[in-house]
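What you see is the complex with one protein chain gone and the rest in place.
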Amino acid sequence: MSKTTQAPKALRGVGNFIDDRFHAAKMGEKNLRKVFPNHWSFMLGEIALYSFIILLLTGVFLTLWFKPSMIEVVYDGPYERLNGVVMSEAYASTLHIDFAVRGGFLVRQIHHWAALIFVASLVVHMLRVFFTGAFRKPREINWLIGVAIFTLAMLEGLFGYSLPDDLPSGMGVRILQGVMLALPLVGTYISMFLFGGEFPGEDIITRLYMLHVLAIPALLLGLIVAHFMILWHQKHTQYPGPGKTDKTVVGTPMFPGFAVKAGGFFFFTFAVIAGLSAFVQINPIHLFGPFTPTSITSGLQPDWYMGFMEGSLRIFPNWFDFQIFGYAVPIGVLVPGLVIPGIVFGGLGAWPFLEQWITGDKRAHNVADRPRNAPVRTGVGAAGITFYGLLWLAGSNDILSETFSISLYVTTYIFRVLVIVGPFVAYFVAKRICLGLQRRDRESLEHGYESGIIQQLPSGEFIEVHKRNSEETTEVLASKPEITSTALTEPAADDKGVRNPESRKAKGRIRRALAEWYTKDNVSFEGVEPHTGHHLHHSEEAVKEHASH
Amino acid sequence: MTENNTNSSGDETPERVVGTPADEKPVVTGAAVSEEGHAGPYPASETHFNTEEGQRRGEKVASVWFILAFLGGMGFLVSYFVFTPGDIADPQLGQYSNALLGGTLTLALFGIGAGMTVWARKVMPHYEVSSPYDELPSSDKEKGSFGDFFMQGADESGFTKRPLMRRTLILAMVPLGLAPIVLLRDTGPLPGDKLKQTPWENGRRMYVEGTHRHVRAEDLENDPYGMISALPAVDDDHYPHGISLNDAAKSVILLIKMPAEDWKSSMEEDIEVEGEVASRLNWTHNGIIAYSKICTHVGCPAALYERTTHRILCPCHQSTFDASDAAKVVFGPAHRPLPQLPIGVDDEGYLIARGDFTEPPGPTFWDYAKD
């Protein structure tokens, strides 16, 4: 570390060449110094980014052979078992990738596994951001972009799943078309225009192919770049700790430490996906057989990220379907097909603004909340996960029924009840746990931590020695913000007895009620000083002192 | 990640404009603030350099990983040529090829990842620095200046002051905005009554899907509980199956044979087929009844027929229809019974349709009940 090595001449040459044209040195240095907080949960989004890159690379490879055509052909190719079978060119060309292109099978499986991991990592990344309150000002726009990426990723996956035109994939398209037909007034028109006529027609795969390889990836790429640039500009949030404030970010600089770590992480992500693809068979379309609209298999499922839609279609009853002037309004299709995803994605998009409206908090936040310190938000998140998770499980109720020998209809009834009750239970349980953890935090802050050492005092009393928390822990514990809302601090009436006009209106009253709900359950840390608790005489020094008396 | 260096726009405010005063709380974590410290504009915390010996060990470990990765990568290249394209057409060899290519690729990738991680953790010094967040809202002065400049420009352009020009420009944009929507018109035909009509018509025979043999009444009626999927005998040479997928998708039927005593009373209800009104039972033949196989929920083939309960279950969303009771919905999300196809038998003993379905088959849509 004595002396810095001189930059090699070639590198300096290139650097100068660029700098002469862009004045890049200052900006470059600033970016090389960008600070990344050191915590694994900040790398979840990177999994999504890397899976997306893998998807782009493998997707390009697959397009070299895939033919998005629904022309029916009689198969005569390398995969002998299916010789003589009537299938679409799309299916036949997928067989070609699997059985006539070396590495084709591997790349196709990497593409599929990467897609599953891509959406899964989006979800966990989103949950991390939600539970730590990292969506708060100034990052609401990036949150919305994230919601859009999630929505598009689902569509992208669904369309990609449909392309090989195998038995389950065609059924996915069929269900999509069935939901479309249910739309009042315009349903049949939309379906006819999208499919170029009746189902299945001869156009849909060509059109889904365009959406899958061009339109949606372009949108996704644009949104991901925007997401990233905003992140770069606003910098990461960080967990509370020494020196970590709303004004200062602490972490590893981009260059060299983080760049190497992030690069390594790309290879890890790719390695895990490649490992799965090497040994675990996924979506074996050559075994399914080609799509026909007249056949179906039991245990039919979409890929996991469409599971919640499938589940809501399964458990929503037909009780609310009605006819108006002889025209059908199949609520049993419309609600699960449109309203439930609307609730899921709309709710995600609206939450930051709703929370801000409730608390009236207009400050910028760079220090992430510990989930326990925002019990209502954490409870709502847990309720959301439960709602989504139960719908997702309901999407495989036939498999559950068969695996655990429960009557099929009973599983449906169970899920109908659970989907309504479960979120409330999850909300209350999660909130109770948060409050319990807050109490423990307060205890730990006041008294230090239990060392596990039992000592007997000369008086015969047994005590457990409490030790002082490290400064870092103390800082983290003490960082708990007070949850308040301006709705509650604004007086309901001024000193002359005139009621505040805001609070009189219905909107104001609702806001006040929500603010009450959002803030009322909290363990106050007011007046708590670190290591001042009455148990502190059980700390080691105190014991020694005691002993010396 | 590195690519994003160049992504950042060039006109970002320079770092130190914010000028977070250096008297920010010093970042200390109990450990010494580093002996030599990290040379940079921001205070570093927890700096520790790996010892020279430690670095050397790290270098060795990282190199081992990189060598493994190299071997993996070489193995990948070799694996590619181990099999010929002809070999992998055999699924067993295909599995070996896939495992070999994928396994070596995994080794290569994992080796690089692990090597880089060891490099970052064992060779590089570890420290954390702090840097200020950018102050986000611009100052009032900056905002004011921007606003003034913008409005001055807008006034200068005349856009605010010349309504005629402004409105005609907007007017000129409207048809262009509509053009892309209009252009999509030819993506498909209008629905018309395409969803309401199928190739079934009076006198049309049916064949078993897969065998293309026309179904005779005696094929089914001798078993007490028969069932088979059937399609109209369209026999159009244009299609490998003799029928287009579009037609197959809406005209596929389930032929079910059940004992006479199992019919429920609703089967006596009258339905109208091709102007003739008769009971549903009248449109069956010797215990054989035909229902559309396409679920009225969202269109999966509803085909799980239990002969003991006469339930027809759709495997997608578990709508259940009672085949002995005019295919009424007994469970699940579907609302509408499966349409019945009136059948009879011709002079040669073949089963035939006696008209089209009683209702449009397939998923329920807005105007399915309208003529």
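A and B label the chains in the order they appear, each numbered from 1.
Operating definition for what follows: a contact is a pair of C-beta atoms (placed from the backbone, for glycine too) under 8 Å apart; a residue touches a chain by one contact, two chains touch by 3 or more.
Definition applied: contacts and distances are computed from a predicted model.
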{"item": "Chain excluded from display, named as in UniProt, from \"Aspartate carbamoyltransferase\", \"Binding-protein-dependent transport systems inner membrane component\", \"Ubiquinol-cytochrome c reductase cytochrome c subunit\" or \"Phenylacetate-CoA oxygenase subunit PaaI\"", "value": "\"Ubiquinol-cytochrome c reductase cytochrome c subunit\""}
{"item": "Chains in view touching the one left out", "value": "A, B"}
{"item": "Chain not shown: contacting residue from A:G133, A:P168, A:P423 or A:P530", "value": "A:P168"}
{"item": "Among A:F66, A:F99 or A:F150, residue touching the chain not depicted", "value": "A:F99"}
{"item": "Of A:G15, A:P138, A:P256 or A:G289, the residue in touch with the unshown chain", "value": "A:G289"}
{"item": "Selected residue (touches chain absent from view) among A:Q234, A:Q301, A:Q455 or A:T484", "value": "A:Q301"}
{"item": "Interface residues of chain A (partner: the chain not displayed)", "value": "38-40, 42-44, 46-47, 81-86, 98-99, 105, 109, 113, 116-117, 120-121, 124, 167-168, 261, 264-265, 268-269, 272-273, 276-284, 286-289, 292, 294-299, 301-304, 307, 396, 398-399, 401-402, 405-410, 452"}
{"item": "Positions on chain B contacted by the hidden chain, ascending", "value": "31, 46, 48, 91-92, 94-95, 98-99, 102, 113, 117, 120-121, 126, 208-211, 213, 215-216, 218-220, 222-229, 256, 301, 303-309, 311, 313, 315, 320, 331"}
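Methods note: only the chains that are shown with their structure count from here on.
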{"item": "Between chain A and chain B, centroid-to-centroid distance (C-alpha), Å", "value": "18"}
{"item": "Of all residues in chain B, those that touch chain A in their complex", "value": "1-2, 4-10, 12, 14-15, 20, 24-25, 27-30, 36, 40-42, 45, 49, 80, 83-86, 88-89, 91, 94, 97-99, 101-103, 105-106, 109-110, 112-117, 119-120, 124-134, 136, 184-185, 187-191, 194-195, 209, 229, 231, 239-241, 245-246, 248-250, 252, 293-294, 297-301, 303-304, 313, 315-318, 329, 331-336, 362-370"}
